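Missing here is one protein chain; the remaining ones are kept as they sit in the complex.
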Amino acid sequence: MAARTGSISRRAFPPNWAARAAWLVFFVYLAYAASRLELTPARFMAGLEHGGKFLSRLFPPDFHRRELLLKGMVESLQIAVLASALGVLISAPLALAAARNLMPAWASWPARAVMVLCRTFHPVIVAILFVKAVGFGALAGILALTVASVGFLGKLMTEAIEEISLKQVEAVRATGAPFMSVVSHAVVPQVFSRFVGFVSYETDANLRNSTMVGIVGAGGIGGTLFAAFQRFDYDFVCAIVLTIIALIMAGEVLTLRIKKAFRV
Amino acid sequence: MRTWERFTLAERMARFTVYLGVVAAIAASLQSVEVIPEFIADAPEQVADMLRRMWPVAWGFYPEGVHEPLMDSLHIASLGTVLAVVMAVPVAFLAARNVTPFAWLNYLAKVILVSARSVNTLIWALLFVAVFGPGALAGTLAIAFHSIGFTGKLLGEALEEANRGSIEALQASGAPWLSVALKGYWPQVRPAFWGIVLFRWDINVRESAVLGFVGAGGVGMALDTALNLFQWERAATILAAIFVVVLVAEVATTQLRKRIL
Partner (left out) sequence: MLAIRGLRKEYVPGQPVLQGIDLEFAARGITAVIGPSGTGKSTLIRCINRLVEPTSGQVIFEGRDLVALNRAELRAARRRIGMVFQEYNLVERLTVMENLLCGRLGYVSPFKAWLRRYPQRDVERAFDLLETVGLAAHAQTRADALSGGQRQRVGIARAMMQEPRLLLADEPTSSLDPKTSVEIMTLMQTLSGMHAFPVIINIHNVELARRFAGRIIGMTGGRVVFDGSPEAITDEHLKSIYGGEDWLH
């Protein structure tokens, strides 16, 4: 190899100034945000010490109030199941209406607007509003999670419908089939397995959310949890949290099985 | 006689079981849930009444009572997401079967991820408020710990789909494990990584708005106060502000994702 004396050393990696600028802005923002929120290491350390004591109060979990725990979990399950069922019932036709490749604009735009609105607010906010409107209890929870489901499922389903191959739709239409037959024979087969995936994901999400809406009075185990917190009954809190984790893990396993049955 | 069947017997049985299970679950829930029928009938009227009370919207309330807590919620969402990502990356590497060949480590990592996402942000917030006191610190940590679950899971799946060939080449050249991760796995998962981060940030912006209901900082506290004092017009202002922020966040993430992919 020839000696390279006197030449400028060559650079392997030309500097990317845009990326460097972006990272700089990013770190400056982090520092700014942390200071706005008063997140100081001192507070964190103080909290850690407290946290140690807190952890010891959590364990061992107290399962003595079994009936209360069970009642709350069952109610959460009911809320999740009914909200998912209602959600599917409403979002399926809504998603069909919102599909821009199948429907005219006067049908698709309002349908999309409804779905966006349903999706915007966190289920807890929607739950609070329903509690204020229809009172405490499971009804508020069911309605709130139905709204959330419609927003979420609707969006996913619409995207799936808009991605189908229109050739199949055209072929069925050419046989002179009525609209619903076109839907059932050309649209549904293409999207069904994805739908099963979406519905199982959404049911899973509803199960998670149903454990939470009780905190604001919309029924389910969340209320039991919140009450236990306010009583400083931390052993019971631990029991409830562990049960929630177990329930959701079971839910995930179940949805996996269901997906397999439908060859998703 | 030759027949045609769309599904085999086993598949039909499996599908039937699922349908049966779904119908049974719905029926059982309908029967036993404690909902008074009169309330259901009354519901539309009540909702309409509440909406009426929110009008006219108290726009003037925004600068004094809404802007700062709203910005706090945004900061909580952003810092929480960053923290979650930092914590999730090592766990994701542990959970990916092709990266970490020790089954018990994979299992442990997956358990951590499932537990993190099974506990709602709000419940995490309750726990952290009990430890750190009310305020944004509890909220940020709640967002962070809940987000690890999904971020780690999606990142782990992206790692498992990485192409093995280039990894093999780096290992064959005697590179240490960390370098193999950096130069072999990371370039392959980078687009997926940014997509996951943006997606999670978008969701966290929504989540951070409600943390205030349990005292963990942000605009939720303002909303809680307004609702408890039956100040419907102010509540409407806050809801509108949240709506705008969520919309902006969603548009921003959609645009950024187009750039990456």
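The chains carry the letters A and B, assigned in the order they are written, with residues numbered from 1 in each.
Heads up, the rule we're going with is that contacts are C-beta pairs under 8 Å (C-beta built on N, C-alpha and C of every residue); 3 or more make two chains touch, one makes a residue touch a chain.
Computed from a predicted structure; not experimentally measured.
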item: Partners of the unshown chain among those that are drawn; value: A, B
item: Of B:L20, B:L182 or B:L229, the residue in touch with the unshown chain; value: B:L182
item: Contacting the left-out chain in the complete assembly, out of B:T8, B:Q31 or B:S173; value: B:S173
item: Chain not shown, touching residues in chain B; value: 163, 165-166, 168-176, 178-180, 182-184, 187-188, 190
item: Where the missing chain touches chain A, by residue; value: 1, 4, 9-14
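The rule is simple: only the chains that are shown with their structure count from here on.
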item: Distance from the mean Cα position of chain B to that of chain A, given in whole angstrom; value: 6
item: Of chain A, residues touching chain B in the complex; value: 29-30, 33-34, 36-39, 43-44, 46-47, 50-51, 54, 74-75, 77-79, 81-82, 85, 120-122, 124-125, 128-130, 132-135, 137-139, 142-143, 208-209, 211-212, 215-216, 222, 225-226, 229, 234, 241, 244-245, 248-249, 252, 258, 260-263
item: List of chain B residues in touch with chain A within their complex; value: 11, 14-15, 17-18, 22, 25-26, 28-30, 32-36, 39-40, 42-43, 46-47, 49-50, 71-72, 75-76, 78-79, 82, 114-115, 117-120, 122-123, 126-127, 130-133, 135-137, 140, 206-207, 209-210, 213-214, 217, 223, 227, 239, 242-243, 246-247
